[in-house]
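Below is the structure I would like to discuss, written out as structure tokens.
One protein chain is absent from this view; the other protein chains keep their places.
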Amino acid sequence: MLKPARDYPSFRAVVERGELVRVVGAHSALAAALAEQAGFPAVWASSLEISAMRALPDASLLSMNEYLRAASEMQKALAIPVVADCDTGFGNNLNVAHMVHEYEDAGITAVCIEDKAFPKMNSFSGSRHELVDVGTFCSKLTVAKNTQRTPDFFVIGRTEALISGIGVDEALRRCEAYEDAGADAVLVHSKWPTNKEVLEFLQVWRRKCPVVIVPTTYPKWNADEAFRAGVSVIIYANHALRTLISALQETYRVILREGNTLGLESRIATLHDVFELQRLEEWKSLQP
Amino acid sequence: MLKPARDYPSFRAVVERGELVRVVGAHSALAAALAEQAGFPAVWASSLEISAMRALPDASLLSMNEYLRAASEMQKALAIPVVADCDTGFGNNLNVAHMVHEYEDAGITAVCIEDKAFPKMNSFSGSRHELVDVGTFCSKLTVAKNTQRTPDFFVIGRTEALISGIGVDEALRRCEAYEDAGADAVLVHSKWPTNKEVLEFLQVWRRKCPVVIVPTTYPKWNADEAFRAGVSVIIYANHALRTLISALQETYRVILREGNTLGLESRIATLHDVFELQRLEEWKSLQP
Amino acid sequence: MLKPARDYPSFRAVVERGELVRVVGAHSALAAALAEQAGFPAVWASSLEISAMRALPDASLLSMNEYLRAASEMQKALAIPVVADCDTGFGNNLNVAHMVHEYEDAGITAVCIEDKAFPKMNSFSGSRHELVDVGTFCSKLTVAKNTQRTPDFFVIGRTEALISGIGVDEALRRCEAYEDAGADAVLVHSKWPTNKEVLEFLQVWRRKCPVVIVPTTYPKWNADEAFRAGVSVIIYANHALRTLISALQETYRVILREGNTLGLESRIATLHDVFELQRLEEWKSLQP
Partner (left out) sequence: MLKPARDYPSFRAVVERGELVRVVGAHSALAAALAEQAGFPAVWASSLEISAMRALPDASLLSMNEYLRAASEMQKALAIPVVADCDTGFGNNLNVAHMVHEYEDAGITAVCIEDKAFPKMNSFSGSRHELVDVGTFCSKLTVAKNTQRTPDFFVIGRTEALISGIGVDEALRRCEAYEDAGADAVLVHSKWPTNKEVLEFLQVWRRKCPVVIVPTTYPKWNADEAFRAGVSVIIYANHALRTLISALQETYRVILREGNTLGLESRIATLHDVFELQRLEEWKSLQP
């Protein structure tokens, strides 16, 4: 009652359905609940969205337990799984082990770690991105897999090889090593203005582990085409944040300009909508 | 540099400018920063918005320190003051004293407490609302004022007399007592579909302490008219939340329907906008 | 590895062993781990100890999520169950439901709520203690039991009838009602300087649900005798806190007086002991 029990499917179970999995970014339990209502089968607890909500850059300034709290708040409100963006694993192998303990305890069934050095900088920030060497990152993945206590826990190994400009071959080499080290899926991230790099990757990729993409800079590629090209999971990582920004800018401007909120009323959710999202009637029924 | 120092004006200083003060609700540091950019002189850390972001009702389920954390995160990102919605003061006089200590420590310069019994239910929820008696609430206000250590700390005494249906006379009687007990301003809340109740209140109110309103159910009343009628502060308490809900619903729907995000790109903020809000270039300049 | 998996026995399983259950208070994961090492089968996450560690009174000043964080940090470090002191349930039925959700999510298998009004004052504080009426508290217990999602979750109904001075008959009447309302055990709290009141209670109590006591003011009563008299669970609620205070006072005094720590070295744990408690070697083995 009231809240979904911890009987949501794991992210692994969602992936194993064999269909394309579309995952959307969120920054709060409410955003995550709206994503579930819209029909997404999983939510991305995006480090960019979560740090931006604090008006801070996505640069390892927020710490593991702050990202964890955000992911955990989302998961509590959902009957679908959260996939937690865990940056670099927040340090070395010990940090990764601690992270896995904490995320599992919070009921999170999937995490994603990437091969950038800690502290990282957001992939689209125009910075040079230093990668750790393959062995170091494989060791993190192996520690993550050895640490997990729930069989379904799912670890995505993400390479920033294309982001750092070292090419598709290196991305392939890394992803193969990551799969061998135990990654349950690989995420090949690209900031190319088209799907060109990712397509090149997919044409060579022959491993069995699912491929995840984040098509921020190539928004034109259709999900079904991507699926046919070999993509298993698509993460729309930052559109909720960007939507929130433009929508709030407009609302705040209108209030100051109009001197009242009358014109807004028909364009924004009602308080009744808010109460429904909060399941207010269910809660009220507890107190006679 | 980077972040505004703790040299923002107190809310008291904003009120003492003598102009109408328009305050807008927020639920995160980012929303608050957007409100500041739009031109608002203060931000309302709304308990409805903050609890709704957790997908929980506004019913004293979140606790003082969770509301405090939200208000504090906002204040850290701002050069304008936050006004913290502190519900009932979270219990009795001891809770009020603890609350004042904690909010002052976090650099918050204004709080609002209301005369409903703890635990409260949101004013628009259609519940019966039990008020505490006048003496009990005056005692809370006096404790709050005696506890504060910074001279500017500003305590708004809010009556829910109109929300609970006991009439304008009782609202007046209570607000007068609250002013006498030390309130720096009074908030007279109404859920009437027009400004009728509030106007009746203002026509009789002859005290010197500023009057605050929250025109959620009477959105037509223009700010300038309200100012001329005797209102000092207007709080647009929940429009940011309601905007977020409808905007995210639309974005999430579009992504699933279109199969890509191309159509969204022109309608939502860019990553460059995000980076600017995060002051990314300033931060990056710290690391050679 | 490293940390016990979430496969510790539930508190219910411990009680159902049929032996006397001795539970000891703690205020941190470390204290809890030491209690486990000493041989206790369960730990009491005491609201007095937890609030005192913050240098705050045990008067509902800390909030549910602060007590929860403390209890959760303990449980993460343990292979025995935590019993969480949840005061009054932190408000009304809605607060109780939210509390049960949150404690279950954190892996806590037992909570204790009491029939004082919120905000409460510590039972030994010399205050008048207002009780809520039986029906109100039974409703909280029923909501707690209806809310739980894990079958083993264990709810202790605690009466403060003896603390508030209304007598053994009222304590009995209340505990019977609490059992009928669903309580998995009853706690009859007494501040009498001997076990007299509790013995009177036990001589009449004929229900099947286990009886819990907290012999703070009657330290002479031996555990085995109490068991034979009908007690199932004994909570030594505050001795860890009181030990910490006197031990730290002495250490701090010695350092200032002696001008060095030489004399302390043989009387306090070594750094090697600290490292063992932290399982440092296991952690270090993760990083080649």
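By letter and in written order, the chains are A, B and C; residue numbering begins at 1 in each of them.
To be clear about the criterion, a residue touches a chain if its C-beta (ideal position, glycine included) is under 8 Å from a C-beta of that chain, and two chains touch if they have at least 3 such contacts.
As the structure is a computational prediction, the values presented were derived from the model and not from experiment.
From the options C:Tyr103, C:Phe201 or C:Tyr236, the residue with contact to the unseen chain in the full assembly is C:Tyr236.
Contact with the omitted chain, checked across A:Glu66, A:Asp152 or A:Asp273, is made by A:Glu66. From the options C:Phe40, C:Phe154 or C:Tyr178, the residue with contact to the unseen chain in the full assembly is C:Phe40.
The chain not displayed touches chain A at residues 56-57, 59-61, 63-66, 90-92, 94-95, 98, 118-119. Chain B meets the missing chain through residues 1-3, 5-6, 76, 92-94, 97, 101, 105-107, 139, 143, 146-147, 149, 283-284, 286-288. Within chain C, the residues in touch with the undisplayed chain are 22, 24, 27-35, 37-40, 48, 51-59, 73, 76-77, 121-122, 124-125, 127, 215-216, 219-224, 236, 238-253, 255-256, 259-262, 264-265, 267-271, 273-275, 277-280, 283-284.
As a working rule, only the chains that are shown with their structure count from here on.
Although chain A and chain B share one sequence, what matters here is the overlap of their interface residues, and that overlap exceeds half of the numbers used. Once the centre of each chain is set as its mean CA position, chain B and chain C turn out to be 37 Å apart.
Distance from the chain A centre to the chain C centre is 38 Å, each centre being the mean of its Cα atoms. Chain A and chain B have centres, each the mean of its CA atoms, that are 31 Å apart. Residue positions 76, 283-284 of chain A each touch two or more of the other chains.
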